[in-house]
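This is the structure I have questions about; it appears just below.
Note that this complex is displayed minus one protein chain, with the remaining chains in position.
And now, subunit A:
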Amino acid sequence: MVRHLFRLIWNRKRSNVLLLSEIFFSFVVLFGVATLLFNFGRNYVQPFGFRHDNVWRLTIGARQGEKMPRPQLDDVLRQVRALPGVQEITLTSFNTPFRFSTMNGDFARGSKKARGVDRYDADDRYGPLFGLKLREGRWFNASDDAATRPLAVISQDTREALFGAGETAVGKLIRSDDQFGGDAPKEYQVVGVADKVRMSGDFASATPSVWMRLAPHDTTSWESATVLVRVASGQGAPLQQRIVHTVAGLTRQWSTQVYALETDRLDKLKPTLAPLVALAVVGIFLVVNVALGLFGVLWYNISQRRAEIGLRRAVGATGAGIGRQFLGEVLVLTTLGVLAGSLLAVQFPLLGAFEIEPQVYLMAMLMATGLIYVLAAGCAWQPSRLAAGIQPAAALREE
């Protein structure tokens, strides 16, 4: 009977092309949506690799056209650190976690390259403030003041890109490899390797990162500074006021704003979720469309094939057998559509597209396949029952 169905479908290929392409496209769309969902979900359950709770972001800015000398900035940090409720303070670059701005670059070591690395300026308190877990070596400390080279802590994924498995990373030199020709290539000595971090938000994957030590007491001047503060839990507006006052008390020229990292995280969530929600809505819309299409085509097919149904009943098919035949035809078509879709879908993991893990693609394929079968069987169910219930005598009478 399956051979018979194949022959029937093949001979009817012109009218089945529509149905087949609908199944194919809905498979591809479902696969895309499922891939994104799985990928986001997979990222979501990964640890951030740092603690962002009870961390506040201070942006301190000098007046228009003026600069902030580092000694004065250090004074501010000391004063704020001394406030009751403040546990840790660190000076860093503008690209704090969950912000929309990043500082990207490539790093190289010999012939090995790490591309699109997130670069952060960090002082000795940055690692402890975020609770970064060091897998090798250590975080920066005061003993590094004597170092003759710029120092860096790298994340585990940067390490994997630049070092072999058995190699020690600590003490080795890596080279910043800025293709855009901003700075001259600069060599950093690795002092530690930290766990992977996901600083771009809840749904982002871990990004290779490098923290470059901010030399203390340098002579450079800043136009604005980003300072992160870890506070005791339960701190709120009063402490924020006191921080603002403390900075203002030291110099009237500077202004301060305080934000919670948790707010930054939520702010980042919205623009990330919006396209996901939009895509899911489009996906649902398409699936409903396809379902209605399948339903309609089947319904039409059956009304077109009443005489055939009558004949088959006359020569020995039961009502249930007719229902099974129509369901079977849809499932054979679905299988063909899913196979064609899978052929396309499997290219993504094979080509390593979009840096998404192969397992995510495979899970998405399984999910899309399952959904398509459920969809097809669901849509075919009612029309098949209708076909099963057709009275043979009446169907044969019509012409």
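In the analysis below, contacts are C-beta pairs under 8 Å (C-beta built on N, C-alpha and C of every residue); 3 or more make two chains touch, one makes a residue touch a chain; residues count from 1.
Throughout what follows, contacts and distances are computed from a predicted model.
Visitor: Just go with whichever of "Anti-sigma regulatory factor", "ABC transporter ATP-binding protein", "Ferredoxin" or "Transketolase" UniProt uses as the name of the absent chain.
Guide: UniProt lists the chain that is not shown as "ABC transporter ATP-binding protein".
Visitor: Using the touch definition from the top, which of A:Arg70, A:Arg159, A:Lys196 or A:Arg312 touches the missing chain?
Guide: From the options A:Arg70, A:Arg159, A:Lys196 or A:Arg312, the contact with the absent chain belongs to A:Arg312.
Visitor: What residue numbers in subunit A mark contact with the hidden partner chain?
Guide: That gives, for subunit A, the contact residues 1, 3-4, 7-8, 11-12, 307-308, 310-321, 391-393, 396-397, 399.
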